[in-house]
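For reference, the structure is listed below as structure tokens.
Note that one protein chain of the assembly has been removed; the remaining protein chains are unaltered in position.
Here the chain labels run A, B and C in written order, and each chain numbers its own residues starting at 1.
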Amino acid sequence: MPHRLLRFALRKEYREPRFFTAHDRLKDSYDVVIIGGGGHGLACAYYLARDHGITDVAVLEQGYIGGGNTGRNTTIVRSNYLTPEGVRFYDESVRLFQDLAADFDLNIFYSERGHFTLAHSDSALRTARWRAEVNKHYGIASELVDRQAIREACPALDLDCGGQHPVLGALYHAPGAVARHDAVAWGYGRGADRRGVEIHQQTRVTGIRLEGGRVAGVETERGFIATRKVVSMVAGSTPRITAMVGLDTPIVIHPLQACVTEPMKPWLDTIIVSGSLHVYVSQSSRGELVMGAALDQAELHSTRSTFDFTEGLADKMLDLFPFVCGIKVVRQWAGMADMTPDFAPIMGTTPIAGFYLDAGWGTWGFKATPVSGKTMAWTVAHDRDHELIEPFNLARFERFRLVGEKGAASVGH
Amino acid sequence: MKLIDCPHIGPRPASEFVYGGPYRRMPDPDAVDDKTWTEYVFNRAGSPGVKLEWWYHTPSGSWFIAERDTLRDLFLRTLTVSEVHHGHG
Amino acid sequence: MNRQSPAHHLLLKQPLPWGTIHGMPLPLSAPALPATFIVDLSALPRRLVRGARAAAWLAAHGIAVPERYFGCRELDGGAFIARTGAREFLLVDGPEGRTTAALPEEADGVLALPRDDQELALGGAALRDVLLQTCSFDFTKAGPDDIVYANMIGVGCWLRPGGGRIPYLRIGCDPSYGEYLFETLLGIVAEAGGGVIGFKDFWALRQSA
Partner (left out) sequence: MATDKRLPPQPREWIDRNRPLRFSFEGREYTGFAGDTVTSALLANGQMLLGRSFKYHRPRGVLSAANHDVNAMLQTADATNIRGDVTRIADGQAYSATNTRGGLARDRWRFLQHLAPLLPVGFYYKAFHTPKRLFPFWEKQIRALAGLGTLDTRWPREIAPKRYGFCDVLVIGAGPSGLAAAIAAAEAGAQVVLVDENPRAGGSLDYQFARDTAADAFRREALAKLERLENLEWWPETVAIGYYADHWVPLLRPAGIVKMRARAVIVAGGVFEQPAVFRNNDLPGVMLATAAQRLLHRYAVKPCERAVLLAGNEDGYRAALDLHSAGIAIAALVDLESAEPRGALAARVKAAGITLHGRHTVYEALAKDQRLAGVRICALDAEGRPRPDSAQTIACDGLLMSVGWAPAAALLYQAGARFGYAAPPGQFVPLELPAGVYAAGRVNGVFALAERILDGRAAGLEAAAFLGLAAPPAARPARAAQAHSHPYPIFSHPKGKNFVDFDEDLQLADLENAAREGFDNIELLKRYSTVGMGPSQGKHSNMNAIRILARATGRSIDATGTTTARPFFHPVPLKHLAGRRFRPERRSPLHAWHQEYGVHFMEAGDWLRPQYYGWDGLSAALRREVEAVRQRVGLIDVSTLGKIEVFGRDAAEFLDRLYTLRIGNLKEGMTRYTLMVDESGVVIDDGIAARLGPQRFYVTTTSGNAGAMLREMQRHLAEWGLEVDLIDRTGRLGAMNLAGPRAREVLAALTELDLAPDAFPFLGVRRGHVAGVPALLMRVGFVGELGYEIHVPASQARHVWEQLMKAGSAHGIAPFGVEAQRVLRLEKGHIIVGQDTDGLTTPFEAALDWAVHAKKPFFVGKRSLQILKERTARRLVGFALPAHHVGPLPKECHLVIDGGNIAGRVTSSAFSPTLGCHIGLAMVEQHLAAAGGSFTIRVDGGVLLPVSVVPVPFYDPQNERQQFAASLKEVAA
């Protein structure tokens, strides 16, 4: 048992410091206002303070810290994307994730499990090879593996999937990991807080004031704040914020659902994803199976659950792992995913001076938390897009310069 | 599961329907400049609200238009496409 | 003598006397009627009639069409006609095929194309329970004057309730789903202690009902 636990026993009093200072009032102005107290917003605040010395920052959160998609995702971290821009971006994120616990002095349970994207058709196999080739080109551990390799890594998996759509091979990504999602937000929050950033929970933004086409301040339920720089990092609420500054985007909100089982002793070490069956699953350090599936088909700004989601998920899950048929699902939930036409984020500067956008996170926002915080902080500090995110600027659409991540989806059919 | 009241066949569970995206009028392609056109192609009215949408009932193979509150998750009413064309939308 | 039902190879496993209906080999009759049954009716001639003047065209051929959308009307010789839209009708003929025999396939803007369906009927004691396991539609809300388009075990089907003493439901779908639909329903019927009956059995039973 590590010595660090001894302090709890030796001390009479419980003297753990607060993670987050409670601020009873908002100041009249801040250098930077970040809308959204999720992983991205807190990470941006953290890097603004740590790397750029910008500490006069307010993070405004309508609910509670990490209460949005940060606390609703299935915590998978990987960098085996299809496009060069995607791969470079997420590779940097993985590197940051690997050192986050040390940075924070907080255990985020970053656990490298190995990530299998199962291919059930020859077109899926082609896409897997495509991704593997692009990944390898950028030095990322990613390869196309056969059934035998999958069997060895995950003997419990029924490669024949109950007789239909058998697994033909997989894209294997050794660095694929899971992490304790809440802890990532808390770590960034605590780090930002200790560097002087103010985190205001239960503070809803009601408007953004523009003067002469540039940002002048933010209206909140708790009054007006003057600022020259506003960063929107609100994922599922993005369209509501962009509407405040009259900015049109391609973003459409779709619910993304997930569910979790009762805890059981460890039997699944890897992360298993099946595009064709629309299932992904990993086993948490608590022993629960954390499972997700495809987006709901229609736009919706709600985190309601549907029963047919769990029905479909269970059905496909038992194709892969028939023996869990008696295991019970305890809880289901949903997040609001901000989808873009090309399955890539929208980041960086916008036509409105002082308004920065970090959005379009769809189903891949958690794994980008550190890198988007870091690159957005750089972008806000320099008022210029960080080179890693240039391809993701909103302007790409009117230039018909879409990012090809969707290529994977389309070829993958 | 939600019920969707198809104007052709009446209420059916949502699983029998395919969502067809927002009902939008295309600007005259020959009249608009490139910017306006690309905005039409890519941008969407993403804020929550009451929207007209395309919905398709798969078993009977028919399209119709639904007026839906995307914040409260409510189908307010459904119309045939011609009703919408003729301004009943 | 060259038609084949999508369920042909499943039916071959049934030890029933066979015959040929409209060029399609099918089991004709079962020694005894099971309490719950499934029967292949794919052999029946069918037409999908579509076009701006479809209704008038049918009337001109002496076929009175239902006014109501998804309404259904019984015709002579065991045939029925269902209205599936403003300008579309499904005509399913009876065992003798009298109604479709004379109909042209194309005339003044109307197409009346022959249509192969996997058609079957489910009926008997466990009908309701089998339906509750396979279709989300509440069949207490429909009768012989209705044609219901709904998903059944994931396949888009037309469904028409019928029967008197012995209730049954006629079901049709795209033949490419036919083997799956028939095999799956047969499995559930068998669990309920039912089985396959012959083409003739069904029409006899229909008379008796």
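Heads up, the rule we're going with is that contacts are C-beta pairs under 8 Å (C-beta built on N, C-alpha and C of every residue); 3 or more make two chains touch, one makes a residue touch a chain.
This one's a predicted model, so the numbers in the text were calculated from it and none came from an experiment.
Chemist: Shown chains touched by the missing chain?
Modeler: A, B, C
Chemist: Looking at A:76, A:290 or A:317, which makes contact with the chain not pictured?
Modeler: For the chain that is not drawn, the touching residue is A:317.
Chemist: Can you say which of C:125, C:153, C:190 or C:204 touches the chain missing from this structure?
Modeler: Of these options, the touching residue for the absent chain is C:153.
Chemist: Tell me where the left-out chain touches chain C, residue by residue.
Modeler: Chain C touches the chain not shown through residues 2-6, 8-9, 24, 42, 48, 50-52, 87-88, 106, 109, 111, 113-117, 129, 132-133, 135-136, 138, 140, 153-155, 174-180, 184, 188.
Chemist: Of the residues in chain B, which ones touch the absent chain?
Modeler: For chain B, the residues touching the absent chain are 1-3, 18, 20, 29-30, 32, 34, 37-38, 41-42, 54, 56, 61-63, 73, 81-82, 85.
Chemist: Tell me, which residues in chain A touch the chain that this view leaves out?
Modeler: 1-2, 4-6, 8-9, 14, 16-22, 63-67, 71, 84, 99, 101-102, 105-112, 120-123, 126-127, 129-130, 133-134, 136-137, 155-156, 162, 164-165, 180, 182-183, 186, 201-202, 261-267, 285-287, 304-307, 310-311, 313-315, 317-319, 322-333, 341-342, 400, 402, 404, 406-411, 413
Definition applied: only the chains that are shown with their structure count from here on.
Chemist: Have a look at which chains touch which and call the overall pattern line, ring, star, complete or other.
Modeler: It is a line, because the chains touch in a row without closing up.
Chemist: How big is the gap, in whole Å, between where the Cα atoms of chain A centre and where those of chain B centre?
Modeler: Whole-Å distance between the two chain centres: 30.
Chemist: Report the inter-chain centroid distance for chain A and chain C in whole angstrom, where each centroid is the mean of the CA atoms.
Modeler: Roughly 51 Å, centre to centre.
Chemist: Would you please write down the residue numbers of chain C that are in contact with two or more other chains?
Modeler: none
Chemist: Using the touch definition from the top, list the residues of chain C that touch chain B in their complex.
Modeler: 69-70, 84-85, 136-137, 149-151, 156-157
Chemist: Which bits of chain B are touching chain C when the two form their complex?
Modeler: The touching residues are 8-9, 12-13, 15-16, 57-62.
Chemist: Under the touch definition given earlier, write down the residues of chain A that touch chain B in their complex.
Modeler: Against chain B, chain A makes touches at 238-240, 242-243, 248-253, 297-302, 304, 306-308, 338, 341, 397-398, 400.
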